[in-house]
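Below is one structure. I have some questions about it.
A single protein chain has been removed from this complex, and every other one stays in its place.
A, B and C label the chains in the order they appear, each numbered from 1.
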Amino acid sequence: MFGRHKPLWGKKTRLKSSYDAVIIGGGLHGLATAYFLARDHDLTNVAVIEKRYIGFGGGGRNTAIVRANQRTSQNVPLYKEALALWPVLTRELDYNLMFFNCGNLNLMHSEAAMNAARMNVATAQFHGVESHLIDAKQCKELIPALNISDDITYPILGAMYHPPGGIVRHDAVVWGLAKGAARHGVHIHQQTAVTGIGVANGQIVSVETDRGKIHTPRVLLAAGGYSAAISYHMLGIKLPISVLTIQAMVTQPLKPILNHVVSSGTYHAYANQTLKGEIATGAHMDPWPNYTTQTTAYYIKHQAEALAEMLPCLRGVKFMRHWAGLADMTPDMAPIMDGNAPLKGYFMNCGWGYFGFKSCAAAGKYMARFMATGNCPDMLKPFTLRRFAQHRLMGETAALMSYSPDN
Amino acid sequence: MALTLTCPICGQRNGYEFRYGGEEKGPRPDEEGLSPEDWCDYVHLNKCVAGIQKEWWFHRDGCGAWFTTQRDTTVNLEVEQPEAQL
Amino acid sequence: MNPEIWRRSPVSFDRRPAQTETRDNWMVVLKYEDESEGPYLIDLSPRTRWDVQDSHLAEIRPGGVPIPDKPGQCTFQKGILVNRMNRTQAAVWHLTGETPEPPAHAAYTDVTESTVFLALVGRRVFAITEKLTSLDFLDPARSAPFLLQGPFSHVPCQVVTLEKSPDRAGILLTCSRGYARDLVAAILDAGEEFGLRPAGQIAFHNWLEELGY
Partner (left out) sequence: MKRLTHLPTLRIDPSQEIPLKYNRRTYQGVHGDTVATALFANGVRILARSLKYHRPRGLYSLDGECSNTFMQVNAIPNVCTENTLLRRGMTVEAQNVKGTPETDRMGFMDKLDWAMPAGFYYRTLHKPARIWPLALKQVRKAAGLGVIAPDFEMKGKYDEIYPQADVCVIGGGPAGMSAARAAAAQGLRVILLESRPWLGGFFDYRPAEYHDGVPLYRRARELAQRLEETTNVRIFSHTAMVGAYNNNLITAFQQGGPGDHFDERYIEIRAVSVVVATGCIERPLLFENNERPGVMQIGCAHRLARTYGLLPGEQAVFSIGHDLGLEAAIDLFDLGLKVACVADIREDGQDPRLVDELAARKIPFWRGWVATRAHGKKTVTKVSLSTIPGTQQRDFGCDLLVASAGMTPVTGPLTLAQAQLQYDLHTGFFLPAQLPPKVHAAGRLLGLHDALAIEASGHLAGLEAAADCGVSVDADRQRARENLDSRPGPVRGCKLVLAPVKGRKSFICFDEDTTIKNIQQAIAMGFEATELIKRFTTAGTGPGQGGIPGHNLPLFVAQYLGEASVAAQPTVVRAPLVPTFLATYAGSHHDMCKRTPVHDSQKQAGGVMRRIGVWRRARYFSQDFSCREEIVNVRNNVGMLDASTLGKFRIWGPDALQALQRVYVSDMSKVSEGKVKYSAMCNDDGCIIDDGVVVKRGANDYYFTTSTARAGVTGEWFRYHTRYDGWNFSIVNLTDAFGVINLAGPNARQVLEKVADADVSNAAFPYIGYREFTIRDTIPVRAMRLGFVGELSYELHVPSSYMQALWDILAEAGRELNIRNFGVEAQNVLRMEKCHLIIGAESELRTTLHDVGLGFLWDRTKTAAKTVGAVALRQTAEQEGRLKLVGFKMEDPSRTPKDGSLIVDRAIRGYICIARHSFTLEEPVGLALVEAPLNQEGTRLEIFEDECGDRRLYAKVVPTPFYDPEGTRLRI
C-alpha cells in the first residue's frame, strides 16, 4: 500500500555556486514561493536556504487556523484565494493537508464590537466570502460548551461566523510544499545559514552562506520573524517591524467537543480542537521585541482564565504543552510584500505577524509572479513598504495606535 | 514570565508591570523640513537588533518612571542597570 | 456646610456597624458587630491623602514631617505617613487626628478622593497578601515602614508595610477609587480561610497603639 518510504523532498543536494533565485527561509512563504516559481514560471533553478530545518519557525508553531474574513478589501481577496488553494494543493502536492473546514466563530462582547464586526461581514460578503453575524443563542447552538451567560467578565453578545474557514495541518503544508518544490527541481538546503547578501550597483548579485557563496540576481527575504534583523544587519534596510513572541498551548487530547474555531479578541484567546483531539489555544503577544520563543507563566495562566470563562467545561482539562513563536508585527498589522526596491532583485515578503499561515499559499503564488516577471501583481500593490512613509497605513486593525512595539 | 526588568525606582520586577516604549532613537527631530522618509525612519522603522539594544520602558503598574535599559533580545535579559529618567 | 449632605466611602462592608461617628460629613464606622479577633480589613478612605510633587522635594515638609530621601522609604511621625514615590513625588497619608487643611503650596494635590485606602492588619496578613500579589512585603532587606508600588490583585497599588512581625503584621494600601469594591471583595475572599473580617477605626487605632505609634 505504501511501498518504499522515499525521501519527501529529494536527496540532499550540493549547494551550487549559482541559482536563478535564492529564497531565504524554509518556511511557509519561502517554500510556497519556490513551489509557484517552479510550477507557474518554470523557474526551477532555485535554492531555499534554511538555517535550521524546514518549518522551524512560524510554519511549525502556528495553531493552524485559516480564514478569509479580514477587515479590508485589500486583504480579503488574497486570503480568499489562499483558502481556496488548500484542496487544490492537497491534490497537486499529493499530500493530505488535512483541511478541516469547521468554520470560525469570532466572538463579540459589546454592541460596538458587533457593529465593527458587521463591517467585516459585509466586506466578506461583498467579496463573495461567506460570513455572517449571529447572536449569542446561535453561538451556543454551534458550540454547546460556550458560556453565554451574563456572569462572566465579558458576556458574549454574538459572533462573526465564517463557515469556509477552519484548520489545516500546518506541518503538512510545510512538508507538502517542500515535496512539491523539490519535485520540480528546487534545492532545499537545510542547516544552512545566510551570512550576507551581496549588492553591486544597486542590484542583488549574491548570497553568502556558511556553506559558500551563491551568485544570484534575485533574492527573496522570507525569514519570518528573523526578516527584519536580516534586512538591517545584512543590507542596512530598516523595516517598520517589531518582532514579538506569540504563545500557544494545547491540552491533553479529548474526544470531539469543539467543532469550530472559536476566538475572542476581547479575551485575547482563541481555541480549536486539532484532529488529534487536543484543544489548541493561543494568546496575545508579549509586548516587547525579542527573538527567544520563550513562553511565560503569565500567558498560560491568562489563557486558562479566559477559557475557563468562555468554555467553562475546559476547566476539567489539562494543559500539556506550551510553546512560542515569533511574530513580525507591522504598525498596521498588514504584511510587507515588495520587490525591486530599494534594491533591484531584492524581494521581501515579511511582516506577516500572526497571519502568515493562512495566507502563505496565495502570497507565495503572487510573490513568485512578481519575482519571475519583475512586475508587481495588482494583488500585492497595496502591501508596498512605501506605504508607511506615504502615510497610507492599511486598515486591517481598526484599533488606535499609540507608541508601542508595533509603532 | 520570560522577562524581568530593573526599574530604577522599584528594583527588579515582572516585565508585565511595564510598557515597552520602543528602541532608543534619540530626541524628536525638528518638525520643519522633515521629509516623509526621515519622519518614517523616526516613527516607524526599527533596527530589530538580535542582540543588545537600548530601549525605553515605563513602569506602568509601579512608580510611573520612564527609563532606558540595555536588553539582549536573544535571551530576554537585561545586561546593565537601567538609566533613570523621571 | 450642610451636615445632612453625606459623603460616601467607596467601601461598604456587608456588616452591621456597632459604633459610628460623623466627621466632615463622613459617617465613619468605629466598630462593627462581631469583629472577632482579626485579622482585620479596615476602610481608611475618609483619611486625608495628599500628593506632593516638586523638583525640590527636600524643601517641603508636609505637616512638618520630612520627606525621605529615597524612593520606597517612608517616615511616620505625628500620625502622618510620608512615602517617597520617585525622584519628584511623595504621598502623604494622614492616619490619625483631625482633617488637616490642604497647604497652599502648588506642590500639593489633595488626592483623598482619588483612591481607596485600606488597612490590612493582624495575624497571617502575609498569608492573605501572597494570594493576591507577588510583592514582597517581608523583604528582609527593607525595614518597616516601607513603600512598594506595584500590582496587588492585578491593580496598581501603593502598599506600605507598617509592621512585619507575625502577630501584629499590617499593611496599608491605596489604589484607584473605582476598584474599591472588587479589591475589597478579592481581599475578603483571600482572607476568608484566615478569619479576615471588616473592622472599624477603633481596631485600627488600637493596632497603631500596640505598635507604639
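Just so it is clear, a contact is a pair of C-beta atoms (placed from the backbone, for glycine too) under 8 Å apart; a residue touches a chain by one contact, two chains touch by 3 or more.
Model, not experiment: these values are computed from the prediction.
Although it is left out of the displayed model, the omitted chain contacts the following shown chains in the full complex: A, B, C.
Of the candidate positions A:L15, A:V205 or A:I257, contact with the hidden chain is made by A:I257.
What subunit B contributes to its contact with the hidden chain is residues 1-4, 12, 14, 19, 21, 26-28, 30-32, 34, 36, 39, 43, 56, 58, 60, 64, 66, 75-77, 85-86. Within subunit A, the residues in touch with the undisplayed chain are 1-2, 4-10, 52-53, 55-56, 60, 73, 87, 90-91, 94-96, 98-100, 109-112, 115-123, 125-126, 132-133, 144-145, 153-154, 169, 171-172, 175-176, 190, 251-257, 275-277, 294-297, 300-301, 303-305, 307-308, 312-323, 331-332, 391-395, 397-403, 407.
Of the residues in subunit C, those that touch the hidden partner chain are 1-2, 5-10, 25-26, 45-46, 51, 53-55, 88-89, 106-107, 109, 111-115, 130-134, 136, 138-140, 153-155, 176-183, 185-186, 189-190, 192-193.
Rule of thumb we're sticking to: only the chains that are shown with their structure count from here on.
Work out the mean CA point of subunit A and of subunit C, and you get 50 Å between them. With each centre defined as the average position of its C-alpha atoms, the distance from subunit B to subunit C rounds to 33 Å. Counting partners per residue, subunit A has no residue that reaches two or more other chains. In subunit B, 14 are the positions where the chain touches two or more neighbouring chains simultaneously. In the complex of the two chains, the subunit B residues touching subunit A come out as 1-3, 14-16, 19-22, 36-37, 39-41, 43-50, 53, 55, 73-76.
Residues of subunit A that touch subunit B in their complex: 226, 228-229, 232-233, 238-243, 245, 286-292, 294-298, 331, 388-391, 403-405, 407. Across the complex, subunit B meets subunit C through its residues 9-10, 13-14, 17, 59-65, 84, 86.
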